[in-house]
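A single protein chain has been omitted; all remaining protein chains appear in their positions.
Lettered A and B in written order, each chain numbered from 1.
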Amino acid sequence: MATGNPVKPHRWGMVIDLDRCTGCEACVVACHAENNIGMSDPEEAARGRVNHWIRVDRYYEGEFPDVKVKYQPVLCQHCDEAPCEPVCPVNATYHNPEGLNVQVYNRCVGTFYCANNCPYTVRSFNWFDPKWPEPMQLQHNPDVSIRPGGVMEKCTFCIQKIKRVEEQAHAGSRPVADGEVQPACVQSCPAEAMVFGDLNDPDSKVSRFAGDGRATKLMEELGTKPKVIYLEKAR
Amino acid sequence: MAEHPELLPYGIIREDLFRPLSRAGRKWWFTVAVCFLLVLAGLAAWGVQLRDGLGVTGLNRPVFWGLYIVDFVFWIGISHAGTLISAILRLTDAAWRKPVTRAAEAITLFALMIGGLFPIIHLGRAWFFYWLIPYPNARLMWPNFRSPLVWDLTAIVTYVTGSAIYLYLPLIPDMAQLGAHNKPWRRKLYRALSLGWTGSDREWHALEMAMKLNAVIILAVAISVHTVVAWDFSMSIAPTWHSSIFGPYFVVGAIFSGIGALIIVMATLRHTLHLENYLIKRHFDNMSKLMLTMSLLWFYFTMSEHITIWYGNEPKEMAVFGQRTRGDYAFWFWTMVVVNFVIPVILLGIKKLRSIKTAVIASVGVLIGMWLERYLIVIPTLVTPRLASATSFYSPSWVELMITVATFAAMIMLYLLFARLFPIIAVWEYKPHSPEEED
Partner (left out) sequence: MERRNFFKILSTASAGALATGCGTDTDKLIPLLVPEQDLIPGVEYWHPSVCTSCSSGCGVVARVMDGERIIERSTEGKTEKLRQRLAAVKKLEGNPLDQVSGGRLCARGQAGVQALYNPDRLRGPLKRSGVRGEATFQPISWKEAIAEAADQLMKVKNEGADRIALVTGTVSSTRSLALRGFAKAIGAPEPLVCSVASHAAERKAAEIALAWQGLPFYDIANARHILSVGADFLGGWVSPVNYARQFGAFRQARTEIRGYLAHAESRLSITAAAADQWLPLKPGSEAQFLGAVGRILLELNLAPKAATLPPPVLAAFQALDLASFIAATGIEERKLRAAVEQLGRSEGPLVLAGASTIHTNSVDAIVASHYINMMLGTIGTPGGMQAPPKSAIDPLTAVKFSESLAQARAIILDEANPLYTAPKAAHVRESLMKAGFVLSFATTLDDSAAWADIILPAHHALEGELAVAPATAAHLSLAMGGSFVQPLYDTQSVPATLAAIASVMKVTFQPATAKEIAEPLLPKDLTWETVVREGGFHVEAAALVTPAARTKKAPKAAAPLRAVSFSAAKFEGDGPFLLQPYLSPQHHEGASANLPWLQECPDPASSAVWSLPVEIDPVTAQRLGIATGDNVKLESASGSITAPAYIHPGAVPGVLSMAIGGGHQHFGRFASGRGVNPLEILALAYEPATGDLATGATRVRLTRVGPGKDLIQYSAHDKEERPHGHR
């Protein structure tokens, strides 16, 4: 097990192995279960307003019988050079010291600018105040705030889980172990296609995968420096 | 029809231009009432949106900007009628400007007031709009000065202030004259607004200086405002928005639509207020030539914008390009080219066809075309994001349409009210310079 350097801040990143991913969408539901994301209804869905912080993009290539399917889970890439950040007029989305692209819900006034400037289209908006018919509110994760209508939101890398683990490690005066932080999507993935960890720790799994020959980043050419690393499907 | 309204006796001029202030026909009342109701309906629609949330619009993921932003850019564009035209004419001391300037300046102020509302209307939490304003506060929270939206806000606030002053300064001498109005409330109003103007040489001198200075400043502000509006788009990395010519392109488009608006307003005033002696063919002719120039410029920019995208053949940009020229938006795209370029060039470029009527027809087309241009800049890009899986669609909801209609009504209503409260042509500009000639 790697021991993160307690002085150097963490730099959280994720690896998604497309050779393992089956497109089962367990990650999508897991993210909802963890993050109090507002539910859609059919009318809203028909207007294009389903809120998912992680989605599984699916593309078809070729013609029958030689059809290939590509599934690619896309969540906030926590870009080091995040285009969503400078455009926010109220600093509601910013880079935290651990490299996360954070969203301050209370601060967001809903200009949509960040979402327009996110090349990955991973930001979603609360078009109305979310509703949870009684007793569905019982499921709410108390570690995650409920976002009111008019506010932008997106994947946080499950920052609440990161914080819990960091506090726990701090209380035990030990470094956070590699693999100790498991965002909900990573935790649930049956194919274990996702790995989360500290990119500043050269021995962490994510760091090792990042150097894999199959490693790519989505739209790297834009200079966004994403911290989600995809391992291409092996041929 | 006099070729030179300046040559009319000042008494008649004053009579002609002050007359509309005291008499309002049924049509005036009717139009104001209809517009007022439409404005109320628009406010109600906004109320619904504030109560329920932005979900009442047709926006979705990833079409986060829609009609409101289109309207915003459109109205800010219209606002360029006044300042730019009047300032250019004032600075170049073009003699024919006299009956045109105030009409234009009023458009600017109202269009800005309306346009400036849209960024607030389109906020998810409109009641917190003031968080964008940099003002000292106990929590030491400042807006993000790197955001074009903050530049935007700064520019627009400056522009509104500047153009209000710009409209106000030349009104002072006229209001001093109106201080003797028969209705007591009007007397009070005009006297207060005229700031105790006595017409002394010192005052005239100061006013002239202030107006000249203001003209220079407002010109710079106007150009920068629409450049900053353009930067809202071009500072982002969305396909086809990230363009370096958007600044000048938007300024040209703004002046273009501003002229269109002004021609329509001038023709309407001429007809309804019987200003045939003041707004004469020469004015329309000159405005038409200006518009023709802008049409050519607009075409040049549009072409260079699109031809570089096409030649570059960058897939993500081509997707948007294809949407515009061949896809779902092709009809509107080619309509825009026709009304913004083909029609104005034919109607205004061929001398035989140029008339007040054709100028108005071309202007209406240009307003439609320029509104479409903004629509075609905002929407096709957003429905065609970089990742194909996020492709979407957009059609505005009744709330957005109602609010859009209401802003046109508001413009008309404000204008009608203004024309009833203040002389729409600066009377003092016709005033002979020696005091004896008065009366």
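By our rule, a residue touches a chain if its C-beta (ideal position, glycine included) is under 8 Å from a C-beta of that chain, and two chains touch if they have at least 3 such contacts.
Quantities reported herein were computed from a predicted structural model and do not represent experimental measurements.
Asks: Where does the absent chain touch, in terms of which shown chains it meets?
Replies: Every shown chain touched by the left-out chain: A, B.
Asks: Return the single residue from A:A26, A:V102, A:I146 or A:L222 that touches the missing chain.
Replies: Answering carefully, the residue with contact to the hidden chain is A:A26.
Asks: On chain B, where is the contact patch with the chain that was removed from view?
Replies: 310, 313, 315, 318-319, 321-323, 326-327, 384, 388-391
Asks: Touching residues of chain A against the unshown chain: what are they?
Replies: 17, 19-26, 28-30, 32-34, 39-42, 45-46, 50, 52, 55-65, 67, 69-71, 133-143, 161, 164-165, 167-168, 171, 177, 179-180, 182, 184, 187-193, 231, 234
In the analysis below, only the chains that are shown with their structure count from here on.
Asks: Quick one: report the Å distance separating chain A from chain B, using the average Cα coordinate of each chain.
Replies: 43
Asks: Please give the residue numbers of chain B that touch chain A in the complex, ascending.
Replies: Chain B residues touching chain A: 52-55, 58-65, 119, 122-125, 128-129, 131-132, 142-144, 146-150, 153, 232, 235-238, 382, 385-390, 392-393.
Asks: So in the complex, the part of chain A that touches chain B is made up of which residues?
Replies: 44, 47-49, 55, 57-59, 74, 83, 86-91, 107-113, 115-117, 119-121, 123-129, 148-152, 218-219, 222
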